[in-house]
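I am attaching a structure below and will ask some questions about it afterwards.
What you see is the complex with one protein chain gone and the rest in place.
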Amino acid sequence: MNRDEMLKALTAMDFYAVDMALYLNTHPDDTEALARYNAIVNEANTLRQSYEQQFGPLYSFRSCSAAPWQWINDPWPWQAQFNFTLGGDDK
Amino acid sequence: MWIYEKKLEYPIKIKNPNPRMAKYIISQYGGPDGELAASLRYLSQRFSMVTPQAKATLNDIGTEELAHLEMIGTMVKQLTEKASVEELEKAGLGAYYTDHDRAVYPVSASGTPFTAAYLQSKGDPITDLYEDMAAEQKARSTYEYLIQLADDPDVIDPLRFLREREVVHFQRFGEALRLVQDYLGDKKRVSMHMPDRKR
Partner (left out) sequence: MMENVGMMASGGTCIPLETPIENVRLAHAYVPWQLLCGTMSPIQSLKAGTIFPELTGHYGVW
């Protein structure tokens, strides 16, 4: 996958986890929901590791970095070129 | 504590400058029903919440609102960065430009600076949750008005995303309210039947 494709997949999986986590906050006993959450988080973290290896750290204070310190590198998320196009009705 | 993840919750990639839309969208940055008010409201109210579910809900929705604040700031920046001063002035941003250039500053669409008067942290968890539900509806309506004002899909798509998040947050606050109401009050044995629905 190229960077845009990876970022798109990661963004989508992380969003799934956010929405499911909010559901779990009010439904802590829902084991089905929890299974889906854990599965997505594992898949997302595998992809995240891959992304960081190729394109640099996604976190300061937590991710490792090559030299020189990669965290500061452009583009930052508010720059248009950082972002991928979500696009039409592909699944 | 907060750790920042270096990516947006939803992608913002605006090709065409539009200072007119920036002037409106900035209301969801510094305006009465915007994401700064939302994040401060929930992250402040969480300290007086009861039940683990409600504390987590306030904490996590407050956190997500910071991600939305970032999206709105990003939209304003991308909508104005390539516009000329003439274009900014023509779009009604002359006064804003005077004080801020193309910087992002927390104001409403009418230029009123952000104030904590936009939020309440009342201490009574039930009162706070009703405020939160109202806030989500006001934010939803505001996004609907912004969607009506916009015509660029690069702008409309993120606004639609943010609008839907408000509906989901409303549902979660509603559930937190149920849990807190049950926790704090007695149950009377009354049942409310749903009107007949098509399955």
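Chains here go by letter, A and B, matching the order in which they are written, and residues are numbered from 1 within each.
As a convention for this text, a contact is a pair of C-beta atoms (placed from the backbone, for glycine too) under 8 Å apart; a residue touches a chain by one contact, two chains touch by 3 or more.
Being a predicted model, the structure only gives us computed values, none of them experimental.
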item: Touch criterion as defined above, residue of B:10, B:29, B:42 or B:114 at the omitted chain; value: B:10
item: In chain A, positions touching the absent partner; value: 8-9, 11-13, 15-16, 19-20, 23, 27, 29-33, 36, 40, 86, 89-91
item: Touch residues of chain B, complete complex, unshown partner; value: 10, 130, 133, 140, 144, 147, 160-165, 167-168, 170-171, 173-175, 177-178, 181-182, 185, 187-194, 197, 199
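Going forward, only the chains that are shown with their structure count from here on.
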item: Between chain A and chain B, centroid-to-centroid distance (C-alpha), Å; value: 22
item: Complex contact set, residues of chain B against chain A; value: 3-15, 52-53, 56-57, 60-61, 64, 70, 73-74, 77-78, 157, 168-169, 172, 175-176, 179
item: Contact footprint of chain B on chain A as seen in their complex; value: 7-8, 10-11, 14-15, 18-19, 21-23, 25-28, 57-62, 71, 76-78, 80, 82-86
